[in-house]
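In this view, the complex is presented without one of its protein chains, the others remaining in place.
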Amino acid sequence: MENFLQHCINGLSLGSIYALIALGYTMVFGILKLINFAHGDVYMVGAFVGYYLSAFLGLQSQPSMVSFFIVLVTSMSVCAILGFLIERIAYRPLRSSPRITALITAIGMSLLLEYVAQLVFGPDPKVFPMVLERRDLFQFGEVSLNNYHALIVSVSLTLMLLLRFLVLHTKFGKAMRAISEDITTASLLGIPTNRIISITFMLGAALAGAAGVLVGTVYPRIDPLMGVIPGMKAFSAAVIGGIGNFPGAVLGGIIMGLSEEMVAAYISSSYRDALAFGLLIFILLVKPSGFFGKYQPEKV
Amino acid sequence: MKKTSIKMSISTALFVLFSLNACTKKNDATQQASTDNAKPAASEILIGSVLSITGPEATFGISSKNAIDMVFEKQNALGGIDGKKLKLINLDNQSKPEESAIAITKLISQEKVVAVLGEVASSRSIAMAPIAQSNQIPMLSTGATNPKVTQIGDFIFRTSFIDPFQGPVLSKFILENLKLKKVAIFKDIKNDYSMGLAQFFKEHFEKNGGQIVTEQSYSAGDIDFKAQLTAIRSKKPEFVYLPGYYTDIGLILRQARELGIKVAFGGGDGWDSPKLFEIGGNASEGCYFSNHYSADAQDPMVQEFVKDYQAKYGSVPDALAALGYDSALIIIQAIRSAKSLSGPDIRDALKVIKDLKGVTGTITFNENRDPIKSAVVLKIENGKQAYVTTINP
Partner (left out) sequence: MIALAAATIATYLLTPYISSFYLQMLTLAGINVVLANGLNLISGITGQLSLGHAGFMAIGAYASAYFSLQYSDPNYFLLSLLLGGLFAGAFGLLLGLPTLRLKGDYLAIVTLGFSEMIRVLFLNMGSLGGARGLPQIPHHTNLTWVVFAAAATLFFIHRWMNSYFGRAFLAIREDEMAAQSCGVNTTKYKVMSFSLGAFFAGVAGALFAHQLTYISPSIFTFTKSFEILTMVVLGGLGSLSGATFSAILLTFLPEVLRPLQQITHIDLRMIIYSLLLIILMLTRPTGIMGKREIWELIPWPKRKA
């Protein structure tokens, strides 16, 4: 029983990370109907920015919440800029091209980021410096809850709530929702579509960057290919929750995290990656619109 | 329809003939007969190597190459072998088996090397060996530990000990030195080296009265091991055998300590790297691993090697560098005592190498062309590797 609780805690923190990344996927898909393959790599860049920043500012010698937040915010900003650039350079020119073209470009962008990262950062893994010390908060029996777990969940939650506020209660959010309904009409109504789309990308990228820093802090090994598998899993999570749907992405992320943990614990760890795809395929066959999505019939 | 197919036939035929022609033309210019064992330039001895300079396992290849370069330089300063300078031609393989095959073919048929050093990994060595064997060029693998490598043919040799030897090393250590009987195994299912070591460890351990309480696996590159570690924790082992690469070990150790697992962990030479302490930190204190050599061994030859390497490259050499060093020594010895520079002659000279002193031990090849030598067990103390004991074959 204790083990099960431990697994739940682990699964929840893992799930929160997936949720953060999944939100980025869902936002972009909702607006552009495009799967941003490069999103997982933005997460990786976030982690590396955190790494280099900490080294640069020498924050390792003074671990604290403040250090952590400095790293977090800076990383999020850098990733936002990266998101903007990716959209501007690779996706905007292809807005009216066939989907297959945009998809291939996205794949190319993802690989480009990975290989340039290998070139610039070196292919071997790096150790993310400890910007926040680990403290056990809670221990009964064999189950332990430490401040890392709490950090991941609380930061993710905060960011998600901020996003929700943005989307539901601001004019910007309204514009975003309009564009995801029908981009042509939205632009006819005077919404600056290009600007909104860019900002959406930036927001998604910032979230991915935050996830990168969180992961770097808690699991201190980072390497240029660290975004590949989590990216795919987060995408699956977004689809499970209903792609284009925000609460769905969060739910999908949690489900993904928990099931991965359980499979690794009770069946075999070697299948934990295969699980993500298995779930994806399953959902696509059973309910392609995901948990919260709407069935959208294709109109001729 | 008929018209298109005629057009098609003609153009494809033209195209095929054209490209074949282009390729054969290139060859005629660069070589005469189809023998691939023609002699190199008279003043140089060309030795090829296939070591990963790029790709995820680049660090292993780079260490090995550094050490080999060092030895060749020293030898050339002494006048080379019989007045001929040694030249190392290294082709990168991007840490991939298929690229290794291409690289070795190029070395043998284009560059006309007399021998090939490589690779550090078993999977890539296995991809390369058949080509060396069929071309009768001796190949000396610097770090492959899978027994299958040398089984491919009698031109294939290796410098490092093999998994069936290394696995039992730590098993012996645990049973006899640490006197523990209940061990859990945590192996990397994506890594051939890890799987091999785990298998041989288990066989030896159980045969000698030990008990494997559980066997768990992870995939290289995972970041979260808590699920499996929790399972290990519940079986209460006295030691955990973790034969993976340092890239994952550090993280695993940390998470194990976070979960409250206090027993010692141990592994094989894949642990050997300063990054291990960086990532693992305090969690790696008190852990053990088997290795090819120890940087603080008292042997003067080792000390000189460490000093020279550090002076030239700025870091303490790892086990792969040590193996590279010894490989270079072996090949020099063989070329020196060989009757000629032909493949079969060098091979014969390699076969009879006996008691060659290297930094990883004294090397004698057995009938499988694997070296008979000892392993050392190292302990991590105060963030550094400390020598504990030597286990002999």
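Each chain gets a letter, A and B, in the order it is written, and its residues are counted from 1.
The rule is simple: contacts are C-beta pairs under 8 Å (C-beta built on N, C-alpha and C of every residue); 3 or more make two chains touch, one makes a residue touch a chain.
Bear in mind that the values here come from a model prediction, so they are computed numbers and not experimental data.
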Option from A:148, A:235 or A:292 whose C-beta touches the chain left out: A:235
Touching the absent chain when the full complex is considered, from A:4, A:52 or A:115: A:115
Touch residues of subunit B, complete complex, unshown partner: 1, 4-5, 7-13, 15-17, 19-20, 23-24, 26-27, 30-31, 34, 36, 53-55, 91-92, 94, 96-99, 101-102, 105-106, 108-110, 122-123, 126-127, 130, 134-135, 146, 148, 151-152, 188-192, 194-196, 219
Interface with the undisplayed chain - residues on subunit A: 34-35, 90, 93-94, 97-105, 107-112, 115-116, 118-119, 228, 232, 235-236, 239, 270-271, 273-274, 276-278, 280-281, 284-285, 288, 298, 300
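In this section, only the chains that are shown with their structure count from here on.
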Complex contact set, residues of subunit B against subunit A: 54-56, 58-59, 189, 216-219, 221-228, 230-231, 233-234, 247-248, 250-251, 254, 258-260, 275, 278-279
Complex interface listing, subunit A residues touching subunit B: 3, 6-7, 10, 14, 123-125, 127, 134, 142, 144, 146, 215, 219-221, 223, 225-226, 229, 261-262, 264-265, 268-270, 272-273
